[in-house]
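Structure, as structure tokens:
All protein chains but one are shown in place.
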Amino acid sequence: MTDILYIYAIAFADIEPAGPLGTGIGDEPLLMVSAGGLVAVAGSLPAHPSADTETLKRQDAVVRRLAGLFPALLPVRFGESAPDVATLISRIAPRESELTAALNLVRGCVQMTLRVFGEPDPAPEPGPAISGGPGARYLETRRREQEALRSLPEIGALSTALRPLLRAERIERHGDGPLLGTAYHLVPREGTAAYLAAVEEARGRIGGRRIAATGPWPPYAFAPEGVP
Amino acid sequence: MSEASRGDSLDVLDTSDVSLLDTVDNLLNKGVVLTGEVVLGLAGIDLIYLQLSAVLCAADRILPKKPQESAE
Partner (left out) sequence: MSQQDAVHLEIEELDALRAEIERRTAAEAPRWNADPEDVQRSVARLLLAITEFLRKLMEKQAIRRMEAGTLTDEEVEKLGLALMRLEETLHEIAARFGLAPDDLNLDLGPLGRLI
């Protein structure tokens, strides 16, 4: 049984952590693996961890601690590992520019998550007619559908009130059920009180819908997407 | 659930289901993805291990630009 190198987070290489890294989800000592201008924080585990809620909470606690030690940190998804250091570096190196841009975005910020419950707005009027042949029309229709899944006009008044307080926003609209959608907000670390106050203040202006705000979290939702 | 005042949003509360969903959502759906793993099986036997991390990359980033061809 060979150990795996289990990966927790990515940070800039040229900045020392503000304290000891501590241990990971298996009480293993954490180490930093350099990959170009970046470092990966990892630990050696005997086996791939399984995704039960206790383990997930433990990993979140590790990532939180790391986020407090580095000015900019990207959490890595649960379950990511490499067989050895060389493989780990080979996974990170080709994505250095993408990861660097994401690190620069999240520097000094935390994630606040807003869950929105309630009814969707009535279906909007169809957009302007699409020009072009059937292939172009198909792609444009699909593009509009994708765009709709990244928007929540139902909380427009709230979004407007929050916008000056955000570094970035990412929205996921869900299909059905009481959970209408989720807004992930990137907020400067010292701005969370103002953010929550603004949420409280605008809470009554979203057509009777209800919201649950949680956070601050490390910036999980602002890591680059899987496929560039 | 009691109808407590909604103004107590700044109190630190115990982990609720909402926070647990967020932990699961953050760790399983978000974060940097370095590998892509799927195991495909038949009759309960693992047959195919797909490791797509080396494959999933936008072509216009890694392939040389094709010279424009005249009418095909």
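For clarity, chains are labelled A and B in written order, and residue numbers in each chain start from 1.
As a working rule, a contact is a pair of C-beta atoms (placed from the backbone, for glycine too) under 8 Å apart; a residue touches a chain by one contact, two chains touch by 3 or more.
Small disclaimer: the values here were computed from a predicted structure and weren't measured.
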- Extract the touching residues of subunit A with respect to the undisplayed chain. 48-53, 56, 64, 67-68, 77, 79, 110, 117, 132-140, 142-143, 146, 177-179, 196, 199-200, 203, 210-216, 225-227
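We adopt the following convention: only the chains that are shown with their structure count from here on.
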- Go ahead and note the Å separation of the Cα centroids belonging to subunit A and subunit B. 10
- Item | Touching residues on subunit A, where the partner in the complex is subunit B | 7, 10, 51, 53, 56-57, 59-60, 74-82, 88, 91-92, 94, 99, 102, 111, 113, 115, 182, 193, 196, 199-200, 203, 212-214, 217-218, 220-221, 223-224, 226-228
- Query: For the complex, which residues does subunit B have touching subunit A?
  - Reply: 6-7, 9-10, 15, 18-37, 53, 56-58, 61
